[in-house]
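Presented below is the structure to which this report refers.
A single protein chain has been omitted from the complex, and every remaining protein chain is retained in its original position.
Up next is subunit A:
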Amino acid sequence: MNSSYLLPTLVSVGMHLVLLAAVTWGWEASSHTTQVQVPRYVEAKLVQLKPQAKAAAQKPQVNKVDLVAKRKAQEQKRRAAEEKRRQEEARKAAAAKAKRERERKEQAAELERQRQLEEQQKLEEQRQREEQRQQQQLALEAQMASELEQEQSLLLEEQYATEAQSYVALIASRIEDNWNPPPSARRGMKCKLTLQLVPTGRVVNVTVSESSGNSAFDRSALQAVKKVEQFPEVQKIPPALFEREFRTITLLFNPRDLRL
């Protein structure tokens, strides 16, 4: 009999363990991830521009050397031909060649100057770009900070609003408790009351700011507020909230338990 229970016991315990494991890892009831706003900016890096610039600067020189070599070859040919004829002409040719040489050197110097100028310009540009980027980043950070502030103030506002609402509900229910419905009161009647309160919760003044259309109802509402005289709930309101919302409040008096 004992051995006939061994297999079932093993199977059952194993099944429950599997179930526990499934419950442990498969239980994702309310996993809302809070999203952190990551500032999105693209970092600009100069990777390829510089080598290209160098190559561009070097190319003309190579060309030039080539040209010179060609020219030299021509010159030699011509010289070989002319040497047969006259020495003077050769000298002239030599002079011409020297002149050309000088011209070429000047040209090279000019090119060199141009290249330096270009390089300087490029550096300048790069610097400007860097500056721009920094400025952009600063602006972005400032924007983010301001957004954060805005959000926080919004949150605070919201919190205040909900808190205020709960207190207003308490006040309204207290008024309702002290209210004697006049015979002419009907379901759905509502009026707006403006209360002036002091931090102790005492009612300084109360007026009907929006009539229900039934003067008896309005009067009974005023009577109810006067009967309450002091709202103990108001004492618990934090001072900042009180100053913001409760110095004078307008609340909708809308009794719900009217049977008529």
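Keep in mind that, in the parts below, contacts are C-beta pairs under 8 Å (C-beta built on N, C-alpha and C of every residue); 3 or more make two chains touch, one makes a residue touch a chain; residues count from 1.
We take it that contacts and distances are computed from a predicted model.
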Record lookup, UniProt, unshown chain, options "Spore cortex-lytic enzyme", "ABC transporter permease", "3-oxoacyl-[acyl-carrier-protein] synthase 2" or "Tol-Pal system protein TolQ" -> protein name "Tol-Pal system protein TolQ"
Of A:Val11, A:Leu67, A:Ala98 or A:Leu252, the residue touching the omitted chain is A:Val11
For subunit A, which residues lie in contact with the unshown chain of the complex?
4-5, 7-9, 11-13, 15-16, 23-24, 27-34, 163, 166, 236
